[in-house]
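Here the complex is missing a single protein chain, while all its other protein chains stay put.
Entry: chain A
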Amino acid sequence: MTAAAPAIAVEGLSKSFGGRTVVDALSLTVPAGKIMGFLGPNGSGKTTTIRLLCGLLTPDSGRGTCLGLDILTQSPEIRRQIGYMTQKFSFYEDLSIVENLDFVSRVFDLADRKRKVAATLERLGLADRRDQLAGQLSGGWKQRLALAACILHEPRLLLLDEPTAGVDPKARREFWEQIHTLAADGLTVLVSTHYMDEAERCHEIAYLAYGHLLARGTVAEVIAAAGLTTFTAQESGTGSLRIADLVRALAGLPGIDLVAPFGSALHVGGGDAALLRHSLAPFLARADFVWREDAPTLEDVFIHLMGRSTDNFAGGPR
């Protein structure tokens, strides 16, 4: 595989369970050495896609490669070269940190096993806790152990399924520092997340909803492509209307796709700028609020995309 070849390249991947299509003709390319954020609402098929990539599931249709290996026929080879971190902590709680890592290193039949385990413990700062039982660790340390177990065999691709769910901000930040260090060493990372700040740490993001890939690119590209116009309203303190009243008043007006309160501020947005301005006009004129047009955030874009795809999904003749 040359440096230019993508780490993941799949086309038309589909998978359904009991008549429900979970991944629908998904095509995705992840360049080598990049961190690709995988986003989308719950049940959008992120976990299923990851499982298809590492050969845990067989796609109903579609084809593609992972690290240049065919996902349909070469999944045993793929599994040797990837690290997959499951959504739920999936190491042994009744084993200590070092025992868990020893187990993984034996399964992978690593040469120079002891040194690699020691080096990984050191690298992730687990050396002091090596003899603690995994079950007694806090969420952040558990996740660190899981990452250690995933990189022990020096994979070329990391598949991380919501690795930071339920982990405190400090541990999350440290985790992302590790991910960036690994990527700098040439590792490709596909990481699914619900956190916007994490999405913004990725080189590229892919947005999946109901099995379809809806957006792809850098954060700036995805935001720009959404073509969203947003306003922020702040209570001015002079009028009688409050934010809660504004939320009620705006509901269902044409052109308003997005209404989200943030403390004492309200975020309003829509895909059709002219229609949005038209609907907002009566409120823009009132003195109750201070209005400001601003750039949409990634979260605005996602909620907007999610709303649109739900409509497609529910209303379509599928």
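The definition used in the following text is that a contact is a pair of C-beta atoms (placed from the backbone, for glycine too) under 8 Å apart; a residue touches a chain by one contact, two chains touch by 3 or more; residues count from 1.
The rule is short, and it goes like this: contacts and distances are computed from a predicted model.
**Student:** Can you pick, from "SigE family RNA polymerase sigma factor", "Cytochrome c", "Putative ABC transporter, permease component" or "Glycosyl transferase family 2", the UniProt protein name of the chain not displayed?
**Tutor:** "Putative ABC transporter, permease component"
**Student:** Looking at A:A25, A:C54, A:L72 or A:A127, which residue reaches the missing chain?
**Tutor:** Spelled out, the listed residue whose C-beta touches the missing chain is A:C54.
**Student:** From the list A:F91, A:Y207, A:F231 or A:F283, pick the residue that touches the absent chain.
**Tutor:** Reading the full complex, the residue touching the unseen chain is A:F91.
**Student:** Among the options A:V107, A:A244 or A:V290, which residue touches the chain absent from this view?
**Tutor:** The one listed residue touching the chain not shown is A:V107.
**Student:** Suppose we count only contacts with the excluded chain; which residues of chain A make the list?
**Tutor:** 54, 56-58, 76, 79-80, 82, 84, 86, 88-93, 104, 107-108
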